[in-house]
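Just one protein chain is left out here, and the rest sit where they should.
Take a look at chain A:
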Amino acid sequence: MFGDYSIGDLGSIFVMQGFAGLILFSVYVLMALGLAIIFGQMGVINMAHGEFMILGAYVTWMTSNVFQSYLPGLFSGYFFLAMILAFVASGALGMLVEWVLIRHLYKRPLDTLLATWGLSLMLQQAYRSVFGAREVGVELPQWMLGSLHVTDSIEVPINGVFVMCLTVLITLSVAYVMYMSRWGRQVRAVVQNRIMAGAVGINTEKVDRYTFGLGCGIAGIAGSAFTMIGSTGPTSGQLYIVDTFLVVVFGGAASLLGTIASAFSISQTQSTLEFFMSGSMAKVLTLLAVVGILMLRPQGLFALKVRK
């Protein structure tokens, strides 16, 4: 498949496809970050994660519509507000779900899978009833369109760079919150030993609720980024959920660094392969490689060495 291209061409192809994969990478990272917090830290399998992401996408779409009709002057900046709103909406829904559903199921991880799958079906139907079954697309502000010319043969899309920066920013803040702040210490303490954490005065239920909310909120931001690569429909989230779980498992469930590395390798492999073959075969090969590597190394790329 490489035969028809010269070395220089191949270099440009890899760079260009690499940048084309940036948005996919960002969506994976943001989705997987939320999931890594929820699955890696709390042990909850949240199959409705894709629907939390789509909620963020719909919030972004609504915000863009509101700005278009009432505040056309500020349209170029709507995206920042939309992201904050997406975070708040998905986070709030996440906390509600935790309170109603998840907190009864912490000891039964496989059952959280079934229950959250049920939740995802209900959310999908809710989106279909509220927003309609047709997919909606978001209009991007002018400054996000177009691309930067780096060299003659390499072009970089601006929205890709923007989303990339955003992802770095959010990843750094999550890392800060989880590893530097007092609240992050409490989260890790609860994960490591719930009873002891409760005994030293941490309100474990509250920590659980906010952790779940944070994970879902980040999924909402992923939804905002998602509006740049695809139109949003009620079932768009379901397409990404398995990929995201693979990203998290592949990276090693409890490791944020591993999550980022695996999101990067999976999205880049996929977008590079897409240049050489059909999209579906690229996806099949990528997933097969991931499953194959997981069979050889079930603990994932970056696993913490723990005694069990």
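Observations
Here is the rule we use: a residue touches a chain if its C-beta (ideal position, glycine included) is under 8 Å from a C-beta of that chain, and two chains touch if they have at least 3 such contacts; residues count from 1.
One rule holds for everything that comes next: contacts and distances are computed from a predicted model.
Within the choices "Urea transport system permease protein", "ATP-binding cassette domain-containing protein", "Cytochrome B oxidoreductase" or "Na(+)/H(+) antiporter subunit C", the name that UniProt assigns to the complex's undisplayed chain is "Urea transport system permease protein".
Between the chain not shown and the residues A:L169, A:V242 or A:L257, the one that touches is A:V242.
Although one chain is hidden here, its contacts on chain A can still be listed: residues 39, 43, 45, 101, 104-105, 108-115, 117-122, 124-125, 128-129, 238, 242, 245-246, 249, 278, 280-281, 283-284, 287-288, 290-291, 294-295, 298.
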